[in-house]
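One chain of protein is taken out of this complex; the other chains stay put.
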Amino acid sequence: MRIGVFICHCGSNIAGTVDCAKVAENARMFPDVVLAQDIMYTCAEPGQAAIEAAIHEHKLDGVVVASCSPRIHEPTFRRTVERAGLNRYMFEMANIREHVSWIGKDKEANTNKATELVQIAVAKLRNDKPLKAKSFDINKRVLIIGAGVAGIQAALDCAEGGIQVVLVEREATIGGKMAKLDKTFPTVDCSACILGPKMVDVAQHPNITLYAKSEVEDISGYVGNFNIKIRKRATYVDWDKCTGCGACTEKCPAKKTPDTFNELVGPTTAINIAFPQAIPKKAVINPEHCRQLTKGKCGVCAKVCPTGAINYEQQDEIITEEVGCIVAATGYDLMDWTVYEEYGGGRYPDVVTSLQYERLLSASGPTEGHIKRPSDGKEPKNIVFIQCVGSRDRSIGRPYCSGFCCMYTAKQAILTKDHIPDSKSFVFYMDIRANGKIYDEFTRRAMEEYGTEYIRGRVSKIYPDGEGHLIVRGVDTLLGEGVEIKADLVVLAVGVEAAKGSPKLAEKLRISYDSYGFFLESHVKLKPVETNTAGVYLAGVCQGVKDIPASVAQGSAAAAKVLGLFSKDKLENDPQIASVDMKRCVDCGKCIRCCPFGAIKEVEFRGKMYAQVIETVCQGCGLCTSTCPQGAIQLSHATDNQILAEVNTLCQC
Amino acid sequence: MPVLNGKELRIVGFLCNWCSYGGADTAGTARAGQPTDLRIIRVPCSGRIDPLFIVKALLNGADGVLVSGCHPRDCHYAAGNFYARRRLEVLKQFLPVLGIDDRRFEYTWVSASEGQRWQHVVQTFTKRIHDLGPAPKLEDPEPLLKVVDMALTSLRPLGTGQKNKLDELKAAIKAKLPELDVVIGWQQGYDAARTVPLFMRTPEDVDKLVWGPFNVNNPAVYLPQYKGKKVGIVVKGCDAKSVVELLQENLINREDVTIFAMPCEGTLDMARVNQELGRYTTIDKVEYDEAGVTITADGKEHRFCMNDFAQGKCYGCTMPTAVLSDTLIGTPTEVKPGPYTPPELALLDSMSLDERLAFWRGQMERCIRCYACRNACPMCVCRDYCIAESREPHWISQEDSTRDKLFFQTIHAMHLAGRCTGCGECQRACPVGIPILALRQQIARAVAQLFDGYKSGVDPEAVPPLLGYEVEEKNIHEREWK
Amino acid sequence: MNDAIELSRMRDTDFTAAVDAQSGQRISTCYQCGNCTAGCPAGFVYDLQVNQVMRGVQLGLKNKVLNSRSIWMCLSCSTCSQRCPNNIDVAGVMETLRHMARKEGIVTVPKVDKFWTSFLATVRKYGRTYEIGTMVLYMLRSMRVFTDVDLAPAALAKGKLGFKPHKTPEEGAEAVGRIFKRYQERANRQGVRA
Amino acid sequence: MKIAYYPGCSATGSSADYEKSTQAVCAALGMQMEEIRGWSCCGSTPAHAVDTQLSGALSARNLDLAARQKADMVLTPCPSCLSNLRHAAKRLENPEFRAGVNELLDEPLSENLPETLSVMQGIARAYDTDAIAARVRKPLAGLKLAAYYGCLMSRPHEVMEFGDPENPTLMESLLTACGAEMVDFPLKTECCGASYGIPERAMTARLTGRILNLATMLGVDAVVVACPLCQMNLDLRQQQAAKEAGVAFSMPVLYYTQLMGIAFGLAPSALGLDKLCVSADNLLRKLDQPAAYSKAPEGDKA
Partner (left out) sequence: MSITRFVKPEGLPAFLAHLSKDARVLAPVVKPADKRSVVFEPWKEGKEFTLEKATVPAKAAVLPQCETLVSYRKVKDKANPQNVKLELDDTPQAETTVVFAARPCDARGYVTLDRPYLKGPIADPYYKARREKLTVITLTCNSGCNTCFCHWVGGGPSSPEGSDILMTELKDGYILQGITPKGDALLEGSGLDDGADRFKEMEDVRKAAWATLVKAPNLKEAQAKVAAKFTDVDFWTRETDRCLSCGACTYFCPTCYCFNITDEGEPTSEKGGRRLRTWDNCMSPLFTREASGHNTRMEKALRMRNRVSHKFSTYPENWGTFSCNGCGRCISNCPVSLDIRQIVLDAINADKAAK
């Protein structure tokens, strides 16, 4: 081999604490190195040009660059060597900036360490082989999981871009959490008025197939060619026949059915339509409360249905779909705040969640927009809002900020004043996070124009005084004293958690999730929409807390990723994947057992069974390589011999 | 390139590309100063790290090895670090038996954002290695040749098994024989004081079958080569464990194997028997009684009481009868598990780390790499493609070096993690009597401790522990970096 | 602004580190939500509220914190620790501060300290107390011993206050005495107040 | 299971009634407890206020005596002692702390010290609610009670392990088994402020008053406690609190053992009911009303 080594000064970033010329001099003694030079900035255009020229001039067939982290510039230099006619995988990097010059000041030690890192890179390079990507067809359809505002936005953008969309929603109606909100901050727009038209568009768009009351059961395949199984839950109503007229809901005798759409603040009927603007506007029977389904007698809805849509025998249905990529937009749930025993642990009816309060404010809610407290239906006068309930609280394992509670609490305080002009609102807060466009102005309005009393401190205890009030004991840290409020209603700004079942879905999607269940993006700053599984994108709160505009933006961003992916007719795989040496494979199946991606299958060849890597599915983790006892399956570009070459370079005494 | 004399020690790091390598980058970006000893090897995933890379480094001059991957649940590849965690922990518990201080190897989880944590990890680990000082080399100590103490007490009375109904067993085999390609058992060897494996294809072959304390070989070693054929096998309790383990790993099919079993009363440690017999030309007579065997060779009588001359494994055996069988002649005896450390492991346990290193140096010197240990192992199914003799991958050189020989034993032991049933055939097969079983015993002990008393070869449905994981491991806990 | 605390000069970061080390807590995790103060039943007799004590420790204001009355008046009821969103054992920190103050000879509420000393003296002598410690403490904290006149008669009538010393049998009193002796010796060796 | 009993110093003084009723109830249930021979003071608040290791040594001495008595478990009625003993045991897990404590003791501590639990937990572990109900002779039917645990019993949770630290329910389950109706008492773990006698009489009265007031508002017949200090404070201070709150209180404050004893049909004198400031006579009378029997649990038939 003929190897060229280029040592980058990175201005003084590296050269400040590493003798780059000395490293180059040392590198000349390494095997197969025919050229080693130090360059001021390798990544700058002249630097890259120098590398290209050297490849031509010295007929190099491999290049080592010692500079910054490969996580930053490996793609850059791979393109450089490719331009000069080398295979992009005949290139190695030594990280002498982040791992050397920036973490130590001893020039002698740094120079020695940099030299060794170059030596390791040379040793690895000598075992590198040119790798070639393979191409395969794409199925240009997208699956979007979750039809909250993020999912809806992604679906509409994709559909407008001419892509066939399969939209799956767990609930009976699309719209997600936004559909439950009364108004939205900071404009105090009617939530239903701005979301409604988008929901109608989803229903009417020819490119969108909507499965409501459905969940993704199974996902197999790989980017470009996923196979999806969708479980369509039994609704006991034939939706092809249901017109959404509502006759059934009027007559249903099971009137004490818990109303999940209204966050359990009021009852509904066993057969119901979530809310007037529901999409699809179809009735659904709650089997746990339907008298026909639980006791076997009733049948009222079947009798009154003008189209004969009721079907008590309906079963779950499994539907299969084939798509080329997936957008997860599964949103969030509120955490179970009843762990706060000091707030009554859910035993006091007049301690409600912010989302319940939205339903109390909403004209389509159980109180038709009149604020009535759950215990006795009275209009509350003193209302206490407590922020950060289940947010920023390590003691219950939720250290993160839920992001939008400060804003909606201000909104709710404003709306409260609008609804009950003689009411008094108190907000216990720790910090006010209002960093969006006209957000801070909005919270100031709540204080200045609506007289909301903001108290800086947490609440330690809530308990009923036995006379119909709730005693709220908190602190005003600005005053440096405990404070106590006799409240009629307490609204908790309950923290956000990943939607229930997120980890399970993540496992089906083969994407990672953090310890709170939020899906992990590929890069926290630069790849917020992509995941580490090719062809799976994220939108909305499932990736991390965000408010409506951010969710919508990410929905559109995910759509852009989908359209970008589908702008090609063929996809190329990453050739850094595993492959089986059939001569060595004894078909013991250990690699198949532990591959996290199901990327290895058993194949027969001349009467014997062997393992074979499905090239499009393999993600290149190399778990199989470290599992195979005879080294028959090797991960390209990180083979046993390549890593051994590095180990042997370092350990040879 | 040697380490900087006096300043640095050789510390090798294996970091996953996605989290920990990024974490080290973050530390660099934050100018979080660190000692200069560490050399980082970038791998795609902690799951890619074969524990043998670490042993390779430690045997060849590394003073410390640090592995870091994504935090559990954060793996870029969903589950790579879950597998890594189990394998690395097993390795950590294994190293001391080689005489390597397990503090020289550590693994942890650092995310791409945890630059400070990375700095702390590097500082702490480097300090730890400097406190430990340069690692001793295998060649440094004087060879130490200690002998295993075989004065053992058995959990149950050992015997010669002559009351077993061998005729019934023969009849049962003969009845099944027409459906089977071959039945594997034991027959008399070149003299009456030893047996060898028997391959029965005709009723006349079946008549050669013997049962008794000389039946030392584990017939399960032959099963994988018959995969797809109908095979019968006669087993002792320990042999059955190998059969079960092979089933567990899908290396043989249950429907192809017919298991014939009789309760075993113990087998002889032929090493000590041969030692006692010495050089002789002919066996005159072998007589059995309940407690032992009397062998007359060249006119001289030698008495072998089973309680004194059994194989090490027989003393601690709690499963004298096959855990799984199709035909069982006789009734299984219950043996209450008791405290038992295998004698080889007990010997190693009694030594200091330095003594262990000296011990292995002394033992491995006489290894001539015949690989009888490997080939006698029923679990070594890839022996024909063993990495001990391959160039792609090239793990071991063919040089006559103690290190490479010990490294091979480590490979064998690590490859047996969670799979070894302790049948002891590796050690019995060794012509030069190296007590290599101790390494497998330590692996088995570590696996049992880590995975709730997991024993291989007991449950055909169980997942071998290193081919599975738990999101929350009950017995593996992140070490604190304080 | 003469009375401003000059942070560049007054901060004693060693103190902050020492509190961390001795209490086993990470005070830097306190984000001043005030929940400790909100729930504290004794806050009304404090000169510095609990969250202010924590802030003082964070800033390294050793004198301010160790001279505060609050650390002597804390009841160790642990309500603060229980409700701290950052899992800080605030009550443990208060106790640590009290120990530190005592060892440095700073006693802002001498009566409390005096009571403890006399209580322990009784235990040292008899092995047991002649009355429940907190009961007398309860009187003492009032700083008007036995003058809670409207209560004493009722208490005495009900036999709630006993004055007979119980000497611990089975050589127990002597064994306890030796514990104190060794403790005293150790404190002398370390040059701190016992 | 061998149980050692640690009465605590107050048992022979201010809380003789607690001690008496505890012994009586345990005897009625047939629970064998052996008093730790030569037990000494746990050090109470002053010891840990002064030095953690001194406190640890004073407490651990008793645990060691129990270990030498071959006890599997130590029970104590007093939450303050319980807190001290459990804190000591927890801290002794740290080898450094253990070494420091051993320095102070005559002999190093036994390797394994028995766990300390409250008598209440001891009863609940040995007898499930059915067993308790079976022992009831005179059900507390018709009585509405508020359980008050005070601040020491359940906190800190990692040390005390006494159910939910904000909402323990053990007393409720025992007394429900005895036939009483237990209200949800939100202030059950709020500090009663007992330690602050007269100088802050107004505030202490407020803390006490808050508890008594809520209990009164909830219409309970008595507040049930498990702590000698709480009992004394709540019982003794009702007039002061009343002055502050502007309402009169007459709320009996009983130990849970006294109420269990009543349910078990033990004589009031055996339970020390005569030591109460606010008399329990009304409560006893209410129990004797025939109407109460209609709601009697099955245990009554025995």
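Going by the order they are written in, the chains are A, B, C and D; count residues from 1 in each one.
In the analysis below, a residue touches a chain if its C-beta (ideal position, glycine included) is under 8 Å from a C-beta of that chain, and two chains touch if they have at least 3 such contacts.
None of the values given here were measured: they were computed from a predicted structure.
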item	value
Where the missing chain makes contact, among the chains that are shown	A, B
Of B:253, B:275 or B:475, the one touching the omitted chain in the full complex	B:275
Contact residue for the chain not shown (choose from B:27, B:43, B:155 or B:221)	B:221
Touching residue (missing chain; options A:35, A:270 or A:339)	A:35
Candidate in contact with the missing chain, chosen from B:340, B:371 or B:469	B:371
Missing-partner contacts on chain B, residue numbers	145, 147-148, 150, 189-191, 194, 196-197, 199, 217, 221-222, 269, 271-272, 275, 279-283, 312, 363, 366, 368-372, 374-376, 383-384, 389, 391, 397-400, 425, 428-435
Chain A, residues in touch with the chain not shown (by the definition above)	25, 28-31, 33-36, 582-583, 648, 652
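Here is the rule we go by: only the chains that are shown with their structure count from here on.
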item	value
Comparison of A-B and A-C (more C-beta pairs in contact)	A-B
Distance between chain centroids, defined by C-alpha means - chain B, chain C (Å)	58
Residues of chain B whose C-beta touches two or more other chains	none
Touching two or more other chains - residue numbers and ranges from chain A	342, 461
Graph class of chain-chain contacts, one of line, ring, star, complete, other	other
Contacting chain pairs - touch in the sense defined above	A-B, A-C, A-D, C-D
Residues of chain A defined as touching chain D within the complex	340-342, 344-345, 347, 461, 463-467
In the complex, chain C residues that touch chain A	29, 31-35, 37-40, 43, 49, 51-52, 79, 83-87
List of chain D residues in touch with chain A within their complex	164-167, 184, 186-187, 190, 213-214, 217-218
